[in-house]
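Removed: one protein chain of the complex. Kept in place: all other protein chains.
Labels run A, B and C following the written order; every chain starts at residue 1.
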């Protein structure tokens, strides 16, 4: 299906393959420094633990959604560096609405709504008022960084807030679906599949993980198979061509930026609601995930599937980092173990830095402009 | 005959500038109508009004547009239309956007193609009107292909629907643009400077296409500043000057001179006269240079020649045949894959821009607004560009702004830059004045060698003449000038020897006074007419016994391959 | 490229209008066009100031509404503020009074009061990080890594000075140690800044991403050093040993305070002015500015783009590192993990200042006031101090959209009557970034 077709895009696949290899090589190099093949084997064993895949999937959710959002916005020519901010407000919005309504699903919608509103502000500022996209995106981040803890303090009395509930597991969802056959058979099938080594993690994940896969597929389809996807592409590459073809560039860009708000909103709400908590201290619980998302879609060459794979790569390294600490595999101080994902990103970026930005990304476009 | 388009008293103002002043224009259905005028005469603005990109400040637009639109995916119904006798709209139409214009049957092919490079031909043609399936959930790519093949067959075009735009040639891209308009049901096609990027042969092909289109009942308006083309291709010519319509004439029964006078508003000398050159020894030597462009494609292919002191060496050719890359290799902006560049006997192949400037090379770049000037800097600051580390402006890392300002004032005075204000930002100057300032700055370096790339592109006639005169003056002072231009008249008029480039290679070096336009046209298309009017060989003219002179003789048209290996 | 509009062939200003005998009304129109442009050019500095000021005012106005809204969302015993008969729990005037005047403390009675000292010390560090970001911006590089560079600069200077402090003492000791410390901070910060510069110049790696990543790395690495090899064994905190008093910046005017030094502020201002001169008055500065606003022209002008990127990022990092050293020598007295976000605040400072190093002093003062005042707000009112974070974001947002203010300005601008398009006015939009 879409995934195979997308990955057959050789450029992306090659990049990711080499990126993955580079990350592994880097880790191996680091281990070589500690000087032991036992360690290397232990690390590899950890890497192929089912729990590592499960953790990578969970950690991927907010990043992947934000990355999908970033792809739409940037492909349309609006660099949305404010993804981090969108994640923050939706993380809070999700918890807030859930705490009022008691429903995580309404909370999810609430998070999406808040994030989309902020994205709308960003879109207006960039499209209507020709703001510098980078600075405006930064402003979106800063506003969210202040606004979410502010609102949390006003409503909950502290920068940290509890939703009181979290997403049900997929098994519970099925069991409660009310469909007699589906619920029992589905649960049984899932249980069986979940027992599979390593890939079993795919069958006992949070509903948000499945939603992430759906969103990746849908995004890929939208971008590559629909008229809207064509327009987004053209709007980012040669807006004037789109304009002269009779499609309003600003409308396409509005739609794309709002879509990035919706997607990042799902990611942010998924982040906070999977814990039932919003934490607004310091850099908040989002803690740079929006920026990582930018890295992953650049690395994935604006391809949703590529972005998902590079997100999984980063999240996998992050998960690995946590187990390396727990099992005390490496003789490296813990704070340094924690830098593994970040250093890897830098190395990968240095090796594959030449991402080709859409031709008109970052540029304002106004119809009638020569 | 029926009227297809009528523009009634169109006025279009931009802040501080009137681009179109009460222009009235009427175009007959099924004809080719040329809109002739100099750069800046307001031709494109007028057509942008017709196309809904600009809203006119005053005036009305009438377009024959009944029943012309059709939904994407269906076949155009161009042929049958001539019998239906559609009438021009009774009431003025208001195009708020290109979409409205498209709906009314107007299609525009812009000077800079409005194509999305990474997308395919079919995707570009159907952009904005994609045939859909599954209730709009997907683009019907098969239907899009079919539609494109259908159209190109109907009008005798040859395009591959699945080719990516960035991989096909300029001529094909232009056809894609035309197909794009036809796909949208255009009855009236506006072509903005369609020949600027084409070889003479491609131009002929284009004109044939235009004939096919008018035979099929389409109406063509094409914008040009070239008299000859207007006369050749159009049935009627409207001349714009200073934003006003100064006359419409049938091409049958008019002359070049008549049109030229209309265009410029005074009698002009169509030929530049230059006194003969007295060349000295070779100053700039290009030896076996090969260079790749950004995509890794060979753009300059084993080019060798020498420019002597006291001569203008011209390079002609259609844009995009490696001239830009060659100039960048010569000036140090682009690293060659192979070959050598020598300046006054010194190997500067690996020298940086700065070192070359210091060695006496001046450079008037092709794109003054991207490269030649820092648009947000004032003239004082721009006057220093390229010399910011050198005396007299810099002393131990410090910049002497007083000296810089004096220099800027000198340039402004001497080259008649307006406004005469060293504190004006470069962006506030008109194109001609910007160019004059650049020329002044480069001349002020007192260079031994000047590389001038399209020095008069987009410059008004007055400034063009001025710049031409200065180039000849420089030559007469015994400096070497390498001139690259896609304006044939210009390179022919100014050069003492003329090389023609095609696909990265020098097709031949000719004597510009001997060569005919037809011969040049053939050379620009990559063919070598026989007999070739050769330029005198450098080796013949100057002192003998120098390896590089022999080599430059090679470049002038002899058996290049045999001797190029002789190193 | 929108900067081409005014001179584009068919936009009208070029070509035949330069011909003397054009003979129509064109010359006068042209003259008026140039007049308008002249005024615009002359006004650009003023305009910049106006935009920044308006952004500030507008943000305050929105913050006002936000305080009122928050005041409705919470409940309280009696209204702190009433407007049109509606009571609100928070009094916006009180909040702003605390925020802006609170930062100056009881200034009239005692100009050297503690709260003002806090404002001074915050401002001082922010000047450094602000100009750090500005320098990179000028070279067309977006340095988000100021935080990491500051952290490393601070850590290095704390360690080196502690190491050297045994060898000297007294006033001479202060001179030696402070200079050594500042040099160390600048050096290490510079190296850390040069890394993303080199990655951008030679590997084409987007500096926005690498600098963000390097911030994480720097923070973790500093945590490791400050909690491990160089930890102060006396303290629970992850910090290096406290520097002796004489190793700190002299603070002649704030008796009893070790964190605020007018000398340090003077140094910051001197550096800012020096950077302004460097950018405007030297060949290097010319290279930096040229490659920042028009890289192709810089290349044409013989600027080595890669070297300039690395050099300006190194300079930027050095300034941030200098800020880190000053932070250690004034506010902190040692290196402690959890360094405040000066690096990020530097971005807002630079943006508000339009990347002008001298204007950055004023912008730093504003954010210094906001930082210091937010504490007064926290202590003195019930309004969450995160409000200040929102204000900061709003200011940046409005500064990012000069067009917004221009459009408002145009409504009342007579010149606009000449033509209906705002295209031409936009030609100098977004020049810096």
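The definition used in the following text is that a contact is a pair of C-beta atoms (placed from the backbone, for glycine too) under 8 Å apart; a residue touches a chain by one contact, two chains touch by 3 or more.
Note that in this section contacts and distances are computed from a predicted model.
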item: Omitted chain (choose from "ABC-type branched-chain amino acid transport systems, ATPase component", "Nucleoside-binding protein", "Succinate dehydrogenase subunit D" or "pyruvate synthase") - UniProt protein name; value: "Nucleoside-binding protein"
item: Omitted chain's touching partners, listed by label; value: A, C
item: Omitted-chain contact residue, chosen from C:140, C:197 or C:333; value: C:333
item: Selected residue (touches chain absent from view) among C:57, C:175 or C:379; value: C:379
item: Candidates A:47, A:121, A:266 or A:279 - the one touching the absent chain; value: A:279
item: Touching residue (missing chain; options C:65, C:266 or C:408); value: C:65
item: Interface residues of chain A (partner: the chain not displayed); value: 49-52, 54-55, 58-59, 96, 99-100, 153-162, 164, 166, 169, 271, 274-277, 279-282, 284-285, 287, 318-319, 322-323, 325-328, 334-335, 338
item: Where the unshown chain meets chain C, residue by residue; value: 65, 68-69, 71-80, 84, 86-89, 114-115, 118, 220, 223, 227, 231, 235-239, 242, 256, 258-259, 327, 331-334, 336-341, 372, 375-376, 378-382, 385
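The criterion applied here is as follows: only the chains that are shown with their structure count from here on.
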item: Graph class of chain-chain contacts, one of line, ring, star, complete, other; value: complete
item: Chain pair with more C-beta contacts, B-C versus A-B; value: B-C
item: Residue numbers of chain A (touch at least two other chains); value: 368, 370
item: For chain C, residues contacting two or more additional chains; value: 4, 8, 10-11, 421, 423
item: Residues of chain C defined as touching chain B within the complex; value: 1, 3-4, 6-26, 29-30, 32-34, 36-38, 41, 281-287, 290, 293-294, 296-302, 304, 415-416, 418-421, 423-425, 427-428, 431
item: Interfacial residue positions of chain A with respect to chain B in the complex; value: 221, 225-227, 230-231, 233-234, 237-238, 240-248, 359, 367-368, 370
item: Touching residues (chain side chain A, partner chain C) in the complex; value: 81, 125, 129-132, 134-136, 138-147, 149-151, 153-155, 159, 280, 288, 291, 294-295, 298, 333-336, 338-339, 342-343, 345-346, 349-351, 353-355, 363-364, 366, 368-370
